[in-house]
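One protein chain is absent from this view; the other protein chains keep their places.
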Amino acid sequence: MIKVGIVGGTGYTGVELLRLLTNHPKAQVSVITSRAESGRAVPELFPNLRGHYDNLYFSAPDNNALLACDVIFFATPHGVAQASAGELLEGGAKIIDLSADFRIRDVALWEKWYNQEHGAKKWVSEAVYGLPEYNREAIKNARLIACPGCYPTAILLGFKPLIEQKLVDTQHLIASAASGASGAGRGAKVAMLHTELCESFKAYGVDGHRHLPEIEQLLTDFSGSKDAMTLTFVPHLIPMSRGIHATLFATLKDKSTNLQQVFEQAYENEPFVDVLPAGSTAETRTVKGTNLCRIAVHQPQGRDTAVITVVEDNLTKGSSGQAIQNMNIMFGLDESCGLHFASLLP
Amino acid sequence: MIKVGIVGGTGYTGVELLRLLTNHPKAQVSVITSRAESGRAVPELFPNLRGHYDNLYFSAPDNNALLACDVIFFATPHGVAQASAGELLEGGAKIIDLSADFRIRDVALWEKWYNQEHGAKKWVSEAVYGLPEYNREAIKNARLIACPGCYPTAILLGFKPLIEQKLVDTQHLIASAASGASGAGRGAKVAMLHTELCESFKAYGVDGHRHLPEIEQLLTDFSGSKDAMTLTFVPHLIPMSRGIHATLFATLKDKSTNLQQVFEQAYENEPFVDVLPAGSTAETRTVKGTNLCRIAVHQPQGRDTAVITVVEDNLTKGSSGQAIQNMNIMFGLDESCGLHFASLLP
Amino acid sequence: MIKVGIVGGTGYTGVELLRLLTNHPKAQVSVITSRAESGRAVPELFPNLRGHYDNLYFSAPDNNALLACDVIFFATPHGVAQASAGELLEGGAKIIDLSADFRIRDVALWEKWYNQEHGAKKWVSEAVYGLPEYNREAIKNARLIACPGCYPTAILLGFKPLIEQKLVDTQHLIASAASGASGAGRGAKVAMLHTELCESFKAYGVDGHRHLPEIEQLLTDFSGSKDAMTLTFVPHLIPMSRGIHATLFATLKDKSTNLQQVFEQAYENEPFVDVLPAGSTAETRTVKGTNLCRIAVHQPQGRDTAVITVVEDNLTKGSSGQAIQNMNIMFGLDESCGLHFASLLP
Partner (left out) sequence: MIKVGIVGGTGYTGVELLRLLTNHPKAQVSVITSRAESGRAVPELFPNLRGHYDNLYFSAPDNNALLACDVIFFATPHGVAQASAGELLEGGAKIIDLSADFRIRDVALWEKWYNQEHGAKKWVSEAVYGLPEYNREAIKNARLIACPGCYPTAILLGFKPLIEQKLVDTQHLIASAASGASGAGRGAKVAMLHTELCESFKAYGVDGHRHLPEIEQLLTDFSGSKDAMTLTFVPHLIPMSRGIHATLFATLKDKSTNLQQVFEQAYENEPFVDVLPAGSTAETRTVKGTNLCRIAVHQPQGRDTAVITVVEDNLTKGSSGQAIQNMNIMFGLDESCGLHFASLLP
């Protein structure tokens, strides 16, 4: 059994790791840290886990305990992994960081968007961006994974075949995306109260969302070119808990491209990318709680604008599920080990 | 008092007309027709109206009764107004049609999108598109108003200053919009069950939504050119009841245009268009149940893509409220008569 | 015009007072205080009020400014009104307190449930419990109104005819009630996040909710007896924003009592209590945003248990609307002045 350590398990990505690992035949949580909840049994905080982790207790952060684990997940706000990753890596740890700490290669860019000094500059170049559909080989031997953000995963998987195959004009890529409220985490904020969100819809962060530079970095990588690609990215907040929906727009160089075929071929061997049949609609509920990304391909009125819709669960394929997918790859397991199940309907 | 007749008052636009008219000091409902509910008191069907219409009964459709009214609203599915508008207009009626029957000037185009023969071709040219912010003068003397659809109202008000002032490239206009479920009406459909919609988000009609030709017709009108404008329009379904949010994308000809000022000046005298201060977010809940359209203006990272977000209540400014606004104009009343109130929060 | 002062206008009862007063022809807000938001315009905090209070600013608390008002509403957490009511009353103010500070006549009981010393003991006997359907005459001449809590209003109006007419066994009264999330206020708490509430239902405070002693005090008053009445009160949390639903159970002394008639007669002259026709269902949505309390009367299978269901909007009839109803009575206005409007549907 792979011994798993989780740093900061009291947020939504932490509890999602715990939930997913109840199903995993080859991994088991042995350490879970939380300064605030130290000493409490996990099910006291998360009653959905009663009967699953009755003997697992939150403990104060302790690098020695973590180094006794085979893999360490950081399910923490940005800044935390930077502070201790160095010591752990030097101690031989394998780290999967669910936060933004190591996603951006350009340290100055990271510091501009996160408005603080980077705390582990020398380790940035070590990090592998943990999008298996792009980086599978590098993940196998990585010891520091920067697990992609929730919006980036959906948007990148939707644009990837178009960019790699140079099918679209890359000057005016547009992503109009929307997320359930769990993307904002478990912190107490007035703006995230039920009363403030229910029965409303809004854009946010239009003038600059922290996932933008991460997405643009990867889009540029996909292009194989050195010219930075630019994206207009508008996130919205949906009055629901889980799920991301991305609606992507790009101008086709050739209106007669068979887009459906492009996508089906691009993803035919991917266990967690499901290209829907032509004419289908991608609904977030069909991926809720699963590690799947579903994609529908459209070309309205046969005009020159491609419209790609992508759905995923922001906490699963958009975070904790993808983290476990990375773990499976790193440890030579079947990539979908412990991650194959159907979402609830209704 | 203006005597109001409502044809087909059992759907959501019908009950919204009834609700709004409880507040109107100069108009009163005297006839409301419904074949299916004939003989029932209005509050039996709509208990929110108990105490307001206790003596108003649904009656079978009857043109004589309608002709005794000062104005007739059609709150019916498409096709119904076409069938009786001619006789009523010849009888001297003023008609405000909330359906799609008279919105498209090109009859062949209407027939293509609605997949049936148009039932009142000779009256199409008589119809005035009831968007007061564009057509106020024509509305004053109209006898047949084609009240705009819910998506078109939001999208048109958001693009209008940009198009009229020729500030954007008109080749690749994009509208990513989303609506609450009430836009689908009160018909019993599996896809609109609470269990099917709640906690999910999806696009629909990506390959062609009936509001598209109506929007493109008006965008072309705004441009003052004969070249048909093209729009990529993707509607989505939000798990909530009321509200439309449109996110509009257009490429600016000149990145240095002061967009905020353009919008503030364009709408400074409009009673129902509220341009939010720079840096604000447009939320659907702030217009729920009101006749307001609120607009936020963005230019992310100062790049050349304008992002305009627009919110309205699909049943109010997007339908019944706008219909009453048209009535006010037609009868020489203050345009906001009976329509000035604040939305609930929370 | 009645000059209105509002203390603590940044919570949900405050913004509801503001919203309702936009409709009131005889009252106008002249002062609104908030230590935290002092200096900000009201619509900055509550964008639904743009266009209504553009020139009203939050100010720091100041008794002189408040004493220049004709009536002062306290829309504050418990404890605040106690701290300044004395000085204001001595200065001649009329106070309507929406908090729990003056609802319980037995000071020791108040201190036990609220776990703090009462800050204005000498004024408790001065307070009139502001339930117009019970205390209308006393309200007319009151200078300190203790406005009822949201659960008490619904539960008391549902039990009142049964208790006053001695129709039920008073040993085992049961109230199973449920509230939307706005009842918990606008404070940032993890438990009230959208993610924590949506798609779930639970009881809370089963072992003791602070509204219990207030309800039992009034039930005993209704009985006209000195024997304290006991109630089992279980509140629940509904995944929605506004609305209270109370399901009341009582054992009938006589199974053949015509309960429907009892309720219709008891409330026939009440402007804000609507006894639904026999066989109807009380739905919270039919009273949302209104000052109405709707009641449905049931006697399942003709057995000896009466089941009364009651709905109200917790922020309107359950708080701010009722406060304005009290104001109308105190100032000799029509009791429903500014409070007569229909709820949205859907």
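In order of appearance the chains are A, B and C, and numbering begins at 1 in each one.
The criterion applied here is as follows: a contact is a pair of C-beta atoms (placed from the backbone, for glycine too) under 8 Å apart; a residue touches a chain by one contact, two chains touch by 3 or more.
Remember, predicted model here, so these are calculated numbers, not experimental data.
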{"item": "Residue touching the undisplayed chain, where the options are C:K26, C:K166, C:K189 or C:K202", "value": "C:K202"}
{"item": "Touch criterion as defined above, residue of A:L49, A:A75 or A:I174 at the omitted chain", "value": "A:L49"}
{"item": "Sole contact to the chain not displayed, among C:G51, C:G185 or C:P239", "value": "C:P239"}
{"item": "Among C:L162, C:A266 or C:A282, residue touching the chain not depicted", "value": "C:A282"}
{"item": "Interface with the undisplayed chain - residues on subunit A", "value": "12, 15, 19, 22-23, 46-52, 182, 186, 198-199, 241-242, 274, 276, 280, 283, 285-286, 288-289, 292, 294, 340-346"}
{"item": "Residues of subunit B (touch criterion as defined above) contacting the omitted chain", "value": "12, 180-182, 186-190, 192-199, 239-241"}
{"item": "Touching residues (missing chain, whole complex) on subunit C", "value": "172, 174, 176, 178, 180, 195-196, 198-204, 206-208, 230, 232-234, 236, 238-243, 245, 247, 249, 251, 279, 281-285, 288, 296, 298, 300-301, 303, 305, 307, 309, 311, 346"}
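Keep in mind that, in the parts below, only the chains that are shown with their structure count from here on.
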{"item": "Leading chain pair when contacts are tallied as C-beta pairs", "value": "A-B"}
{"item": "Identifier of the chain whose CA centre is least distant from the whole-structure CA centre", "value": "B"}
{"item": "Equivalent interface positions on subunit A and subunit C, same or different at half", "value": "same"}
{"item": "Chain separated most widely from subunit A, comparing mean CA positions", "value": "C"}
{"item": "Averaged-CA centre spacing for the pair subunit C and subunit B, given as whole angstrom", "value": "37"}
{"item": "For subunit A paired with subunit B, centre-to-centre distance based on mean C-alpha positions, whole Å", "value": "39"}
{"item": "Inter-centroid spacing, subunit C versus subunit A (mean Cα positions, whole Å)", "value": "45"}
{"item": "Touching two or more other chains - residues of subunit C", "value": "12, 182, 186, 198-199, 241"}
